[in-house]
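This view holds just a subset of the chains, kept in their places.
Should a chain be cited, it is by its letter among A, B, C and D, assigned in written order, with residues numbered from 1 in that chain.
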Amino acid sequence: MARTFMKGSEAVAEAAVRAGCRFFAGYPITPQNEVPEYFSRRLPEVGGTFIQGESEVASINMVYGAASAGVRAMTSSSSPGIALKSEGISYCAAARIPMVYANFARGGPGVGSIQPAQMDYFEATKAAGNGGFQMIVLAPSTVQEAVDLTVKAFELADRDRNPVHILADGVIATMMEPVELPEMMPEEKVKEIKDSKRKWACVGHPLDYKNRAWIEPGHWLTSRQQECNEEAAALYETWKKNDVMVEEYKVEDAEIILTAYGISGRIAKSSVDILRSKGIKVGLIRPITLNPFPTESFEKLDYSKVKAILDVEMSIPAQYATDVEAVVRKRCPVEKCLCSGGNVMSREAVLEAVMKIAGQEA
Amino acid sequence: MAKFKVSVVAERCKSCGYCIKYCPKNVLEIGTEVNAKGYEYVVAARTEDCVGCLSCGRVCPDGAIEIYKEGE
Amino acid sequence: METNLCVAGFGGQGVMTLGKFLASATCDSTDKNVTFFPSYGAEQRGGTANCYVVISDEMIGAPLGDVMDDLIVMNGPSLNKFIGTLKSGGRLFINSSIVKDKIERDDVEIVEAPVTELALEMGNAKVLNVIMLGVYVGYTEVVAPEIVWGTVEHKLSSKPKLLPLNKAAFDKGLEIGRAARK
Amino acid sequence: MAELLYSRTKTIQEDKVSGFCPGCMHSTVMKLIGEVIDEMGIVDKTAAVLGIGCCGLQMDYMAYDNTTAPHGRACAVATGLKRANPDTIYYTYQGDGDLASIGLAETMSAANRGENFTVIFVNNGIYGMTGGQLAPTTLFGMKASTAPKGRIAEEHGYPMHVCETLNQLTAPQYLVRTSCNNPGNVLKTKQAIKKAFEYQIAGKGFSLVEIVTSCPTNWGLDSLKALDFLEENMLKEYPLGVIRDRG
């Protein structure tokens, strides 16, 4: 397949269209302006709809609407805009609406900076809105992976009738890389998918209230609400078994394990061989799904051999590290190599941190 | 002249009194019985006076009123 | 082998385009890994604009390194800002038309080209970046010049009128770059 | 043989009694909508986007498709639904707090874009469901649980006129204010709703039917006194009539 040289944000948008996404609503925010811009050109070409919502709040609710009609729909934003969408996301999760939303995160908190960061990890994995719901969270580390995971996201969303979250960052959004795009989904297939949702979609049904579509983002009966919570919790459990994705690189004999996701994961990975060439036995665990968390990758380590785990993360205070610590259970130290606020992780910093652990000079 | 019949679905009535207020023929009145929701529901005390204007049905928020035209 | 390049200058000097042409050409013609990463500030215009290109046989880690192999500097402020990132033995390409400061380092290769003047001479101030692209490719041969030109040609295909001028600019640059190499 | 002249519309679940308070005209309005879509024969291709407020009491009372939008966002949700699925007839159903306070941007922006759906706006001058807080449409002299002295111009400003404000925008096609205070106005409300739906079916764009109603419970009046208050005060501030009809 041919490589195309594409910007991450545009590649994600193109991948979505090819995966059958026919609706996008979003609001401009750096560093992902090219996502709505690309959709605004591309969707009309395939009979889809692009709307620039009047705000992030409106946009997520437009997606809630479009997806409630059975259409594959998506929104994206960056950190503060994602926070604004949190009530809407929670509604999607409560009503079990399949949709995809992407965060090309930037420095925070608040308006923060417009440069790349990984400071929304907890928000993505633990509390994307009120009420303790969960989503599968996918964390691409290259433009290619962003493309592949976008396609996957739509599949998972439909499979589970649940929103799926892509947690990327400003680097993935703005960098250009060679990428292989997926095949365009045939129109019949797009239609077939929409039709398959007709049963529950708010599109009108013959008058028979037991079989009408009733999309409920809440329940007045607390017993019913709890039932829904239990069903959702059961779904989340299945992910742990079926949906973990993780890249393990030279972990077998490693004495120092780097662990990082997304853009940091990639930077960390590129350090592994450099360090090995210096005789340091380093490996990498890079979660591709942040939720479900790749627990097994850490559980199966031989902690009599592993000297330390190094969390590489563009967030201060560290966030992902907390989940790593929880699974490592003090069986070895978890060290941290951090930056934040829009600064991109430097490979030198990673090398240095590892050297320090290895007790060597850089 | 056609004859009409008014009947009130007791469980739906909330005793708001709109129908009574707007019935030009004073067909309806608050009854003395209480329904499951605790409301003293309206009864069509003088259904024979009904002229079929539908006013009570229209203003009844809860669709408690049924109006029939009696067959000739 | 990994090459880290930083291109820096004023907004409006086309530094982003320069970087993108180069990266794109690499993608089109090789199976190397290549990344292009633009660096934006909050301002839409003014100040310095810069971008990073990484070309590598291996997988690429950060699309912006801390240490540059090559540095293209189109104006004075950028020189000051980035000269410190250039590795010892690195290559520095300078728009000598407007960068007048003395270069304090003697551990790097320096290629000077008065691209602003040359562009004005060619009748269009805007082609200074294409000249510099030529200089860079001519000197480094990181990608074959024909390939790079092919990419430029392709990107400009919607404005065929501009092609001859750009071709001339690119060739002019190539010439300077090749000359400097010898 | 008796002929049934009037009874509750079949678009309401046969076995249910509404959760609205006695005399609440939400109940009237939702009944009217049901009658309209029943008479127009469009019940199988209609869906409601309910706001959050007492209107939510109808979600398991009505018999056809519906969803609930986050508070204030019904117009955004309807925008998504209608654009993704233009063949269905969508209407939003919103209270004054939902539509004109938290949802003001969504309402006005959808109106300004001329979205092709219908807004049913129930203006009862107060927050019903949450217990009588100040609404953008609360009158002077009307006490509210968050405005113990009632509306004060210096503090709360003036009652908001939604139809008139929307009338400043170019795109809306049909803006009308009705009430349900007597059988005649009930009929007019029904006709207005019907017309709005017809506009939508014809693809004409944004329409809004504002219905001035009472909230006996939170006005602290019984149904009939609330009716008087509505006629004497609400209808003075919010005069009925067609504000715009692009025809």
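Convention: contacts are C-beta pairs under 8 Å (C-beta built on N, C-alpha and C of every residue); 3 or more make two chains touch, one makes a residue touch a chain.
Here the structure is a predicted model, which is why all the values come from computation and not from measurement.
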| item | value |
| --- | --- |
| Whole-assembly formula, with each chain kind represented once in the display | A x2, B x2, C x2, D x2 |
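Please note the rule applied: only the chains that are shown with their structure count from here on.
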| item | value |
| --- | --- |
| Distance between the centres, which are taken as Cα means, of chain B and chain A, whole angstrom | 59 |
| Geometric centre distance via CA averages, chain C-chain B, whole Å | 87 |
| Shared interface positions of chain B, touching two or more other chains | none |
| Multi-partner residues of chain A (at least 2 other chains) | none |
| Complex contacts: residues of chain D adjacent to chain B | 1-9, 12, 17-18, 20-28, 31, 180, 182-183, 186-187, 216, 222-224, 227 |
| Chain B residues within the chain D interface of the complex | 4-5, 9, 11-12, 14-18, 21-22, 37, 39, 52-55, 57-71 |
| Chain A partner contacts - residues on chain C that touch it in the complex | 20, 23-24, 27-28, 33-38, 40, 42, 58-67 |
